[in-house]
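So that we are looking at the same thing, I have put the structure below in C-alpha cells.
Removed: one protein chain of the complex. Kept in place: all other protein chains.
We call the chains A, B, C, D and E, going by the order they appear; numbering starts again at 1 in every chain.
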Amino acid sequence: MDVQELHDRGLKLRVDMFGREAVSKRMSALGDFGKPLQHIVNAYAYGDVWSRTVLPPATKSLAMIAMMAAAGHANELRVHLQGALKNGCSADEIQEVLLLVAMYCGIPSANEAHRVAAEVLSEGR
Amino acid sequence: MDVQELHDRGLKLRVDMFGREAVSKRMSALGDFGKPLQHIVNAYAYGDVWSRTVLPPATKSLAMIAMMAAAGHANELRVHLQGALKNGCSADEIQEVLLLVAMYCGIPSANEAHRVAAEVLSEGR
Amino acid sequence: MDVQELHDRGLKLRVDMFGREAVSKRMSALGDFGKPLQHIVNAYAYGDVWSRTVLPPATKSLAMIAMMAAAGHANELRVHLQGALKNGCSADEIQEVLLLVAMYCGIPSANEAHRVAAEVLSEGR
Amino acid sequence: MDVQELHDRGLKLRVDMFGREAVSKRMSALGDFGKPLQHIVNAYAYGDVWSRTVLPPATKSLAMIAMMAAAGHANELRVHLQGALKNGCSADEIQEVLLLVAMYCGIPSANEAHRVAAEVLSEGR
Amino acid sequence: MDVQELHDRGLKLRVDMFGREAVSKRMSALGDFGKPLQHIVNAYAYGDVWSRTVLPPATKSLAMIAMMAAAGHANELRVHLQGALKNGCSADEIQEVLLLVAMYCGIPSANEAHRVAAEVLSEGR
Partner (left out) sequence: MDVQELHDRGLKLRVDMFGREAVSKRMSALGDFGKPLQHIVNAYAYGDVWSRTVLPPATKSLAMIAMMAAAGHANELRVHLQGALKNGCSADEIQEVLLLVAMYCGIPSANEAHRVAAEVLSEGR
C-alpha cells in the first residue's frame, strides 16, 4: 500500500470518529510546524493501528481512556472521551473504567479524569 | 453491607479470575506486613470496583492492560494479562491494545508490554 | 464494621481536615457521575487509610505532599497542602520536603510544587 | 571554589541564556519561600552542570527539550525552548526532536510539546 | 562555604545514615564515570538539602519513601528504606505511608513498594 493511501484511510476514519470540523481544526492548529506530526497521527495511528478490526471501536476507546487517564494526558483524554461517545460508549461504561483508574493509578488520576469526563459528557448532551 | 462481606465477595471474584493457588500465594507473600494492602485489594478493588457489572470482565481486563502498560507496571501487567486470558480475551485482542500503547505511550512502553505478554501467552498454552 | 460507618468516619475526618464547605463543594462538583469515586475517597481513603493512627496527621500530610509533587498532580497537591496547614505543618517544613523533591524528582517538579505551595501559603495567611 | 562563586557563575550563564529580565522575574516570583530552590538552580544546575563544556549549548538544549517533553513538564519545556532558540537551535531541529518524542513517548506527549513549541516559536519571531 | 566543605559535610551525613561500607560501595561502583554524579549526591543532596534541620531525619525519610514509591524508583526506594530504619522509622510507620501510596498512586505502586519494604525489613532484623 502507498503511504498516501494509508494517510487517506486514516484521515477518513479520524473524521468519522471526531467530525470533519474538529479534525480540520486540529490538523491546521500548528501550521507547517505541525504537519509531520499530523502525518504520524493520520497515517500511522489512524491509517494503521486504529484501522485494525479485531476489537470493536468502543472497546478501543475504553482502552484509550484508561491509557490517557493513567498517563495523565488531560487534553488527549478529552479527545478520546469524545471519540468514545461517538463510538457508542455510555457514561456508565466510561465511569467503570475510571473507577479502575482510581484503584490502580490512584485517586488523583481518577479525580482529574472524572473532571474531564464530566465536562465532555455535559457537552455531549 | 458489612466490610467483611465486601472483602469476601472480592476475594471470591479474585479467586475466580486468577485461581486459588495464585491468590493464596500473593496474599501470603508479604506476611503480616502485607495484610492491610491485601485488604484494600480484596475489599475495595475486587469487592467494590471489579464487582460492578456494567462492563464485561474481558473489556475491563483490556482496559487494565492498557493502564498497566501506560504506567509501566510490568509485574501488575503480568497479573492482569493472566486475568485477561481467564476472562476470555484472545492474543489478537491483547495485541491490538498494545499497538495502541505503541502509538499513544511510545514504542518503549509497547516493547516492554509485548515482552510480558509474549511470556504470559506462551505460559497459557 | 458496616461500609456506611466506614464512609461516615471518613467523611467526618475529611471535613475536620478541609472544612465542611470545601468538602461539600468537592463531593457535589461532578454530580451523580462522581458519586462512586467520592465513596472511594470517603470510605476507603479517609475511612480506612487516613483513619490509621500510627503516624501523626502532620507527618502523613508531608508524605502526601512528597507523593503528589513526585507524581505531578498539581490539583491534588493544592488540596493536600491545605490539609497540611490544617494539620499543623509550617511553611518551613513544607519547603524542606519540596527541596528533597528538587534533588530526587528534579527541578521542574520542585518548581511546579513551589508555585502551588506559594499560592496556598499566601491564601492561608 | 566557594559556593558563592558557583552561584554567581551559574547566575551569569542563566542570564546569558534567558535574559536578565526573565531571570529576575523567575528568581523573585516566589519570594523568600523560593530562595533555596533558586540557589539550587543557580549554583548546582547552572553553576555546575550547565557550566560543563563538553557539549555545545545547542545540543544540551535539544536534550533538555527531549527530557522535558518526555516528563510532561510543559512550563519547564517552554523555558528551555526559549533557551534553545537563544542557544542557536532552529525550528526544524526542535521539530525533529519532537518527532522522536512522538514515536518514543507517544503522540499525546508530542502534541503537548508541539503546542508549547509553536507558541514559543511564534513569540520568538 | 567552600564547595569541598559542602561535599565533606554531605558525605559525613551520608555515612552516618547508611554506613561507611554501603556508601563506599555506591561511590566507587561506576568508577570515574560516576564521579560527577557522586559529587551532586554528596555536596548538593546531602551537603545542602539533607543537612537542613527543620524536619527530623525520620520525617524526611518517610517523605523520601513516599516520593520514591510514587515515582516507581525501586532501587532508590530500597536505599531510603534502609536510611529510614537507621533514622528510627518503624515498620508500622513505613507501612502507613505505603498505604497512602496505595490509595493515591494506585495498588501496583503500593505492591512494588511493599515488596521492597518487606525485603529491607527482613534484612534489617
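Quick note on the criterion: a contact is a pair of C-beta atoms (placed from the backbone, for glycine too) under 8 Å apart; a residue touches a chain by one contact, two chains touch by 3 or more.
All of these numbers come straight from a predicted model, not from anything done at the bench.
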Which displayed chains the hidden chain touches across the whole complex | A, B, C, D, E
On subunit D, residues whose C-beta touches the chain left out of the figure | 44-45, 49-50, 52, 54-55, 59-60, 62-71, 76, 90, 92-93, 95-97, 99-105
Spell out, residue by residue, where the missing chain touches subunit B.
-> 72, 91, 95, 98-99, 102-103, 106-112, 114-115, 117-118, 121
If you put the missing chain back, which residues of subunit E would it touch?
-> 29-31, 33-34, 36-37, 40-41, 45, 68, 71-73, 75-76
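Note that only the chains that are shown with their structure count from here on.
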Shared touching chains for subunit C and subunit E?
-> A, B, D
When the contacting C-beta pairs are counted for C-D and for B-C, which pair yields the higher total?
-> C-D
Quick one: compare the interface residues of subunit B with those of subunit D and tell me same or different, with half as the dividing line.
-> same
Taking each chain's centre as the mean of its Cα atoms, which chain lies farthest from subunit A?
-> E
Averaging C-alpha coordinates per chain, one finds the centres of subunit A and subunit E separated by a number of Å equal to 40
Where the CA atoms of subunit A average out and where those of subunit C average out, how many Å apart are those spots?
-> 30
Residue numbers of subunit D (touch at least two other chains) = 40, 72, 103, 106-109
Once you've mapped the touching chain pairs, tell me: line, ring, star, complete or other?
-> complete
